[in-house]
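Here the complex is missing one protein chain, while the rest keep their positions.
Now for chain A:
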């Protein structure tokens, strides 16, 4: 079959800029074949190469005594003691989910799960951070339904509990929703699998599902801005099969336990191309693939299609040749494909054969290491204009504006569609600030959270970046966990615009500072750029996923307030209303600066909470919505009323950082006050739990009424 001529239009259609094409010509000294052009396009798109972000990502803190493996592998690996490790990562599937919400979200979950079990870990927890356009936008309800169904459909069938996440709505996501999927797994520290191939002449084995034409060119699509033609891209979205993935998980873990695996890599974006290059490059070897041996689900597939297919539930492995029969038997047991498709070779070549033709013959190391790298021009985000005068509003009206908004209403409609308990290790206490999952068969547990407040990041990227990490730190702390490490999923607009690049650079600076100050190094992550539609960027959304450790279940703070317990505010309150949820939800005002983040205070107050956990019946961190929303949520989950003795809007709804609201038995107050004084932590008695009403200052309303609003507002806003 003859291949298309390489023309400037064809090069452009592959997302390669003219100067990038010139670089290809320089590297190989001749015109590439069609298949080679596809391979370069797959390796050099933004999604796979991080070409716009790499020079800034290098500045992030990625090391620490707890870190076993930082960014660069499929997922980050962190030591949790006793020979156990937690392996985790967060990754976006934004563009596919906008085009085909169910399958886009499902394959996002599938991809991140594979990243984790490729390294030898059994997934034990998943989270999802979802950002949608306004509920009133004609596409939003359809996207929410499809994405939630896709996330649940995949995770539930695969058998991983979904224990946390976020759902937000903002007009900037009208044409570009965000689906950020997190997964964490457990492995023994002496049984972690990496992608670097080793040894010459070792068989390269294809595992899992067959290859079809789905997703050809997906990574390139995911690296482009959207416009009205996007519906035509639907065929580039892959279709997920959680059943095959579950079988693949079990087969891979059995295979790894057998000792047959030299290295293994999942086929994600740019499928066979990316995985083979990765294994060869990391091992300093070449790879030869014979495509006739690739298990195929469609007929007459070309080399180009096989190299760029993003069919799901596939893995590539370098096998110990003497273990072939044993390895094959494991895959036969699980009714999965197992095919030797090539071998490692000593020279630096990526050699692709199909029939008796050479379809590609490229210097392998250059594919990975010579990808373009841009120091894109950027401008610092100017200081946010001063906060506009805050309109008058009643205290309870303010609270109702929050709990009646889909952003802050109870998200049961979403979370009940996710299996949160499969594995029977999930701590079942609704309303906790972080998901908690026991390390199976031990008394240890891990806590998981994902956070970012995009309004803050837009107003002030540095403070917003710090805040995202600080809030993750607080959420983990509020369940009693010691924050360990972080994964970042950086969603931004078009990096070719200096002001967008400025947001990116600023946010990374803030994230880096906070990760150092709070000892939560970044161990994995993902960058998603070009989140724009018709030139309109999303709010900058650097989602922070974080993991904390509870060395013993005794360290948990998971109680509920009881009648008569005191409401005690930990941390200093100044009443910062800039970019607050109250202004956004009650008045549609997004004005002023983001709240400043004092990292030393965050750490001090967090350590205070963990050190005094025995005196705390219940604990929650204060995020957007401030004291009023936190008090309401804590009381509502306990089925109690609450009284907060404060009459002013800034105190009740301000979003000052480094704060927690705790429920304390009256007998424990004096001791807690003394401990706070000794630690230099501001502590204020602000009210009491109990009764059946919510009282803010001099205003009261029945909890039952507010709870009804809180629990119905999400579905009502979306009409679902």
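Criterion: a residue touches a chain if its C-beta (ideal position, glycine included) is under 8 Å from a C-beta of that chain, and two chains touch if they have at least 3 such contacts; residues count from 1.
Quick note on the criterion: contacts and distances are computed from a predicted model.
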Chain not present in the shown complex, as UniProt names it (candidates "NADH-quinone oxidoreductase", "Protocatechuate 3,4-dioxygenase subunit alpha", "Sarcosine oxidase subunit beta" or "Phosphoribosylformylglycinamidine synthase subunit PurQ"): "Phosphoribosylformylglycinamidine synthase subunit PurQ"
Among A:215, A:242, A:342 or A:454, the residue in touch with the chain that has been omitted: A:242
Hidden-chain contact residue, picked from the options A:40, A:158 or A:608: A:158
Given A:21, A:334, A:350 or A:473, the one touching the chain that is not displayed: A:334
Among A:10, A:68, A:253 or A:422, the residue in touch with the chain that has been omitted: A:422
Those residues of chain A which, in the complete complex, touch the missing chain: 149, 152-153, 156-159, 241-244, 246-247, 333-335, 415-425, 427-429, 438, 553
